[in-house]
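First, the structure itself, so that you have it in front of you.
A single protein chain has been omitted from the complex, and every remaining protein chain is retained in its original position.
Showing chain A:
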Amino acid sequence: MAAPMELSCWGGDWGLPSLHPESLTVMAYAKFSGAPLTVNTINNTWRAPKGDVPALISQDIVISQPAKILNFLRKQKYNADYELSAKQGADTLAYIALLEEKLLPALLHTFWVEAENYCSVTKPWFASRIAFPLSLYLPGKMSREALNRILLTRGRPPLYSLTEVEAQIYRDAKECLNLLSKRLGTSQFFFGDTPTTLDAFVFGFLAPIYKVCFPRVQLQEHLKQLPNLCRFCDDILTCYFRLTVSGHSPAGQDTADANLQKLTQLVNKESNLIEKMDDNLRKSPQHPPRKLTTLKLATGGEESSPISRLSP
């Protein structure tokens, strides 16, 4: 029996279990391989661990970085790649490299560097989940690190200007999405019918782009033009994370039902009131027979006549 394992990572929103690509990758892999993980999302208590996120804690060992965490899980016999051939394993490495080199810069840019997105969505979301006063500092630091990474890997020395690089990284990201779509084709997962490490990584990178609502969404718009990738994300969310496509968890669905019930009750009350008024009117002194007859003939029924007289 394996020791209990805890995963500390960023939480989710917009129908995702986590907003953070690396956290999402690890969570997806754990679901695919059946690893029992207790997930602790970081909230603004001081008990949140410092250092790299996501982090796997098992019997006082702390492992960070998705690749190392996945390795650890495999050693504990939670292996989602059991049925892959050697060549498929090699393909996995290659496609993960493609994601990191071509898609990640644009993903980082959309979340952390694009000013409108960062100020209106990313910063408030992360700041609300970090304890004060770290919440004043940490989002800014993450943003600077993201910008740094983009400029150092794609920028040109010695000045490293962002504007030159921006257009190129989005072009590369869109090309990467096209390549992934072509590779996936009509299969359910990248290597047949069971999800593997590669599916976890692709899901981790794609789902945040797909679901999070930003003001500047050029990457999301491009992704929505690739229906097989969208279906891929939705399938994993519904099958492995039990979230409906609209993003409501079953609990959310109940609230919607409760609202619907209340509304129905109100409508019933209204119609009861109207029926009472109808009775009162019939008992009241009769109007000149001509009008009543005309009304009766026109509407063809007793109930509708008082309503048509009463309505404005």
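In the analysis below, contacts are C-beta pairs under 8 Å (C-beta built on N, C-alpha and C of every residue); 3 or more make two chains touch, one makes a residue touch a chain; residues count from 1.
Going forward, contacts and distances are computed from a predicted model.
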| item | value |
| --- | --- |
| Candidate names "DNA topoisomerase 2-associated protein pat1", "Metaxin-2", "Golgin subfamily A member 7B" or "Dynein light chain roadblock"; UniProt protein name, chain not shown | "Metaxin-2" |
| Touching the absent chain when the full complex is considered, from A:Lys77, A:Lys141, A:Lys182 or A:Lys224 | A:Lys182 |
| Chain not shown: contacting residue from A:Arg74, A:Arg149 or A:Arg216 | A:Arg149 |
| Residues from chain A at the interface with the omitted partner, ascending | 65, 86-87, 89-91, 93-95, 97-98, 100-102, 145, 148-149, 152-153, 156-158, 179-180, 182-183, 185 |
